[in-house]
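Have a look at the structure that comes next, please.
Removed: one protein chain of the complex. Kept in place: all other protein chains.
Chain lettering (A and B) follows the sequence in which the chains are written, and residue indices restart at 1 in each chain.
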Amino acid sequence: MVKSMSDFQPKIIALVCNWCTYTAADLAGTSRLSYPANIRMIRMMCTGMIDPKYILKAFLDGADGVFIGGCHPGDCHYINGNLKFKKRMAGMEAIIKQFGFDENRLRLRWIGASEGPEFQHNMTDFIQTIQDMGPSPAQGIMVL
Amino acid sequence: MNQPANILVIGAGISGIRSALDLAELGYKVCLLDRAPAMGGILTRLDRQFPNNHCGICRMLPMFDRDNSEEFCLRKGLSHENIEVLLSTEVIAVEGNPGNMTVTAVKQATGVDADRCIGCQECEKVCPVEVPDTFNAELGKRKAIYLAVPYQMPNQRVIDLQACTRCGECVKVCPTAAIDLERTPETLTFENIGGVVLASGTGLFNPQDMDIYGMGHFPNVVTSSAFERILSSSGPYQGSLIRPSDQHPPKKIAWIQCVGSRNPMIGADYCSSACCMISIKQALFAKERLGSDTQTTIFYMDMRTFGRDYQRYRDQAEKENNVAFVRCRIHSIEPNEEEGNLKISYVDHSGKPVNAVFDMAVLATGKDPLRKLPDFAAHPGIIATDAVSEWMDIGSSVVSASGVSERLARMLSSAGIKPEKQATAPLSDKVAGSPHLQVVLCSCNGSLDKVIEENQLAAELKKIPGRIDIMQAKSVCDAEGLDQVKEILLNGPANRVLFAACNAQVFRPKLKQLAAVTGIPKEFMDVVNLRGLTENAASHDLLGEIMNQLEMRANRLFRKKITPADVRPIQKTALVIGSGPAGLSAALALAAQNIKVVLVEKKETIGGNFANIHDAQIREMIGQLMDEAKDHPLITMHTDTEVINNAGVAGQFVARLRHANGAETTVLHGAAVIATGGGKADLPADTLADNKIISLYDLEAELNQPGIDAANINTVVFMQCIGSREEPRNYCSRICCLKSLKTAMKLKELNPNCDIYVFYRDMMTYGESEKFYTQARAKGIIFIPFEKQEKPAIKIESGRVLVEGYDPVLNEPVCIEADRVALASGLIPNPVDLVASTFHVETTQDGFIQEADSKWRPVDTGREGIFVCGLARGPVRADEAVQEGKAAGLRALRILARDTIPASQHSAYVRHAICSLCERCIAVCPFDARYVDPDLGRIMVDPVACQGCGVCAAECPNGATLIGDFEEYGVMDEIEAALG
Partner (left out) sequence: MSVYAMVKDTSVTEAVKAALTKLISQDLVDAVLVAAKSPYSALPMPTLFANAEAMDGIDPLAPAAPFNAARQAATVSRQATGKRLALVLRPCEIRALIELVKLNQCTLENVVLIGIECLGRMENEVFLRHAAAQGDVTAEFLKNTSLQDDITRTCKMCEQFEPAHADIVMSTLGMAENSVLFASGSETGEALLKELGLSPAEKPAERETVTKQLLEKRAAFKKEVFAETSEKINSIEKFEEMIGTCLNCYNCRQACPVCYCKECVFLTDVFSARPETLLRRAQKRGSVKLPTDTSMFHLTRLSHIAHACVGCGQCSSVCPSNIPVADIFTTVAAQVQARYDYVPGRDVQEPIPYLMFEEKQKSGEPK
């Protein structure tokens, strides 16, 4: 478990696909591979289901980071939803960046069902990244 | 499950799961047993499969009527309304006749009460006994109380009672008093069983006793299944590819093929079929993980890359990834001076003895020759999958399992056993009314009291907007506690339930139970893992975390609605295209279940290549199928006919047939099976013209002429892989090696003095056909290998036909004057362009029909309701084509046996009033589930094909299409709640 010196406890939304990444998350759980609790995991059936609105909503509502986890290319239960999302993701990065959110606050990773350790590692690493970056610029701002 | 099972499936591995799902999808109640404490067999130990290095296990799950099953990775387990899974259970006796059998089984005590274990892992922490970790091929350690498969959900522990010392430490710490070390096995009796599928697998050869390999003595000699675990992130080294002795990454790895296979001395006169490809895959992964400079060498006798896309896989490994292939049977593995390294000695291509040093050796093991079938295996009413007698790759196991399901279904329907029709009761007014949430705070026998009290959860919960009632229970794991909840739900106003308790997966069966009693569907119930949250002590703001979760779930429940399913009536007719063994067996499989079949054949006669088949057994098999089909009242045949158009969706298609005379017929059907077949490939254009140089097919025909005199045929050369296994036809034709062997033996029979030479690249006598190869060698037939780039040359010199090659055994050139040279020209598919475009299915680069997934959905196409089998899909033997036909027939039957198919709750729907008809959703739908209805001018969703992936909804900018259960407003609510 990563213990940061700072008191900043980032709020992180993780949108993970039901098939691979969610299995890896469960596996991390049952294998006692712990990761910081600040991750709010929301299960999606597939990364291809992730609407740009979800990412915007999360950032505008004060998320310090948004993590998206899906099956490796070729493994998607719905054939290629992950690749479709990856395409959408490029535009989203460009947009949030323009509004002062570091692009790295949005992260997409492929995590396979057996990759419990990778899940754990990705979570701790992402939290660390966000912790180093500090709170989201939307934090404490009245967002209309 | 309300009704008792009609079918038992023994073995919950790949075949067992496939078969159980097939039968469950037909509506039968199935009990799936396994003697292991977890299901999945090898499936849970494999991460990725050849020939695409992907996973895809989940693709085995039902793709329509999905509300009957839960959708999650099969590594976690299987949950289907019609399937009951019984683990640690072994069948010991079977009595009675098909249709009415009595089966006795023993359920081993696991020491842990599954109804109570919440997977908290406290016991594992205190258990003092460590034993080798069986899940990880004994490469690590586990406790005596353990989780059999780390993915398993619910993650309930079991006790290895052999290792357990009965110290009782676990009993003391278990918060739910789930452990009882004194439990004894239970005998279960299943009555009124219609039939039994035996799918217990072949076991895995243990090379421990074979001295030459040093397995067990040298830690860096591992089996291929252990290597699979080493590669896995859930394996002993968390996915780092390191060798056992010193945990360093190996730089040189050797794979030794045929360990325990193709070895008559140990009773293994068979080929295990899949090991060659597994080794190639593992070598590729080793390169990927450790870098391309890692040396990977495969020691083999024949690389049996006989699957449709396998040769290209091998070629790529060899050429692009520099995997080395060395043809030899190694002499031995011995330790090298350097710590842990291994010296492998063998004789190379030129006959020179070589000692090569490797850091690690992987033994490609396959079927266990010692494995015996259980005594009851031959009992009538028990149908075994091929995978109990032969080791085979996943795709073949799946085909075989579906073939068995077909036979079982046929047996049941002739015994008059029909699947129960399930009627779903409409929601009561209370349930359908506006949401009212009951929150149940479970103190888990007091252990969560502190959290609940200190955080004043009850008071906090009241702050969540919406109608909420709150109750506290001591333990819902106890009947008493659960009754209390039932009471409140039955008599109170609430129509949604949220538990704050423990692991949601453990809770699932309880929710089902509650749903049955209260009439509140389980979709209106949810669980928050209060215990899990509390344990994660790292949390700085426990209350925040808990409330977050509760609010997220509460919101979801408030929003959740159940829409009455849109049902589609099914056109109970099947269209089968092609009348070879595959098509005929598909047609007969369907007709046997009372489905009308329209059989379309392009040629004048049915039977496919029947006229060219000489093998008596195969002729008889196909002949029988032809006769049965001709006589079957439910099968209508159209010869000289082609399908020129097909429109509609699964369950409701309209096809147009055109007959030779130009007339057209319209057929309304619910599913189609493509079995357009293929046939012999012509000899290459540059083949020398001489009546002694003929195709293998012609030699076979010649020898099968009645009264043939073979006395003048004294020397015959067979040449394999003519045109096959090199571009542009870079696939193994699969039938030729065996055909050459059989023809050669026939020749020996006719003329025992005949000298026979077989020039081959790799003898593809996979599975049981290895026996023919052994026999042929025993008969003195000479086998001479050659490489693709050094083909033997055929010459004609003053009327004599000469074959010049190189014999690596003699290490010198050979020149044979032949009376016949038989060229194995292989197989090609019949042209599929028309059928592919008519049915909107894809084709491979070699002109076969592309299946949906070669491993997990081998006879499905990318379009629901269209299936493919036999030579249209790839080279197969006739018996395999029959098997595929049955499997395809069964897949079609899942649709055709129903009267209607309901849309699943979790699927796409369109709000036409705000739809702009931009059709972006159609473009992105991966299952072709969306289309424009030209009459209505609307976007339609085919509820059978739709899988609820949601890519359409994400693509649709204004929510004109939404996904049931994942409506955008709900997800955004959840995000909002999560962020507090």
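We take it that contacts are C-beta pairs under 8 Å (C-beta built on N, C-alpha and C of every residue); 3 or more make two chains touch, one makes a residue touch a chain.
The model shown is predicted, which means the values in this text are computed figures rather than measured ones.
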**Request:** Taking the full complex into account, find the residue in B:Gly723, B:Gly862 or B:Pro902 that is in contact with the omitted chain.
**Result:** B:Gly862
**Prompt:** Which residue, B:Gly466, B:Gly648, B:Gly679 or B:Pro808, contacts the hidden chain when the whole complex is considered?
**Reply:** B:Gly466
**Request:** Identify the residues of subunit B touching the omitted chain, counting contacts across the whole complex.
**Result:** 51-54, 309, 312-313, 463-466, 558, 842, 844-845, 850-854, 857, 862, 913-920, 923-924, 926, 955, 957-960, 967-969, 972-973, 976, 980
**Request:** Over the whole complex, note the residues of subunit A touching the chain we left out.
**Result:** 52-53, 56-57, 60, 73-74, 79-80, 83-84, 86-88, 90-95, 97-101, 137-138, 141-144
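Everything below uses one rule, namely that only the chains that are shown with their structure count from here on.
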**Prompt:** Taking each chain's centre as the mean of its CA atoms, how far is subunit A from subunit B in angstrom?
**Reply:** 31
**Complex contacts: residues of subunit A adjacent to subunit B** = 1, 9, 11, 13, 18-20, 22-24, 26-27, 29-32, 34, 36-37, 40, 42, 44-46, 48-54, 57-58, 61-63, 71-72, 74-75, 77-81, 84-85, 88, 112-118
**Asked** Touching subunit A in the complex: which residues of subunit B?
**Response** 47, 52-56, 58-59, 71-73, 75-76, 119, 121, 147, 150-153, 155, 232-234, 238-239, 532-533, 536, 538-541, 545, 548, 552, 906, 924, 926-927, 947-951, 953-955, 963, 966, 968, 971-972, 974-976, 978-980
